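Just one protein chain is left out here, and the rest sit where they should.
After this line comes chain A, so read on.
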Amino acid sequence: MSNTILQIDNVSRVFPGVRGGAPVRALEPTNLQVGQNDFITILGPSGCGKSTLLRIVAGLDRPSNGRVLLNGREIKGPGADRGMVFQSYTLFPWLTIAENIAYGLREKGVPKAQRQEIVASYTEKVGLRGFENHYPKQLSGGMQQRTAIARALANDPEILLLDEPFGALDNQTRGLMQELLLGIWERERKTVLFVTHDIEEAIFLASRVIVMSARPGRIKADIPVDLPHPRHYRMKTTPEFSALKAQLTEEIRVEAMQAEGVH
């Protein structure tokens, strides 16, 4: 791959044991290359180290070994070049929706007029016009996560990292959010790394699904998704989609059983 934007080199993570316990190997040495404009979903059962991997890419956690390169530069800590959307609602409760979206721009020192322009465009893109002056508390979970996506994108990061962003939403809202995110990606072609434990979500969004194994986490399968774009929710019922879903369900089931100690 010549247009690699993100390179994960032999990254592993061992958490020290708690109160004299044995250290926990959360992530086995892992290699992954992410191409420009890829939409990669990382799929795995809980405790497979997929969030740990994402947090290492974000710079919020340090690898015990190995390194992560973004455009050839080694990642040392968090930064505005990697936008992150968390599973928990992390909008700043004291800022309005517009101020939340503008947060990164303000930190960067973007002049006010330009800031307002960018905020307006992203408010539009995530369908939150009319809510600019609301506080996060006044919005539903789905709207808050849409704001979080807008806040990350307004910063124009080189890669967007999402850690089960729709995990806390109900099924219907989740479906809508997937379409919204995919729509944005189809238009802007931002490189995306998306962590989820939802198989359908992983296939629907991705150009590549990375399946991770149960603890200690490592990459088990790397499956390209060649479904055409633009994708529509009805795609979830096509035979091609179902075949992929069946294949991934098998892969994940074994891991989930291992993780739960079922044989």
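Just so we're on the same page, contacts are C-beta pairs under 8 Å (C-beta built on N, C-alpha and C of every residue); 3 or more make two chains touch, one makes a residue touch a chain; residues count from 1.
The criterion applied here is as follows: contacts and distances are computed from a predicted model.
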Per UniProt, the name of the complex member that is left out, chosen from "NitT/TauT family transport system permease protein", "Peptide ABC transporter", "4Fe-4S binding protein" or "RNA polymerase specialized sigma subunit": "NitT/TauT family transport system permease protein"
Based on the whole complex, identify which of A:Leu60, A:Ala168, A:Met235 or A:Ala259 touches the chain you can't see. A:Leu60
Sole residue of A:Lys108, A:Arg129 or A:His232 that reaches the chain not shown, by the stated touch rule: A:Lys108
With respect to the chain omitted from the figure, which of A:Pro23, A:Pro78 or A:Pro224 is a touching residue? A:Pro78
If you put the missing chain back, which residues of chain A would it touch? 58-60, 77-80, 82-84, 86, 88, 90, 92-95, 103-104, 107-108, 134-135, 137-138, 148, 151-152, 155, 161
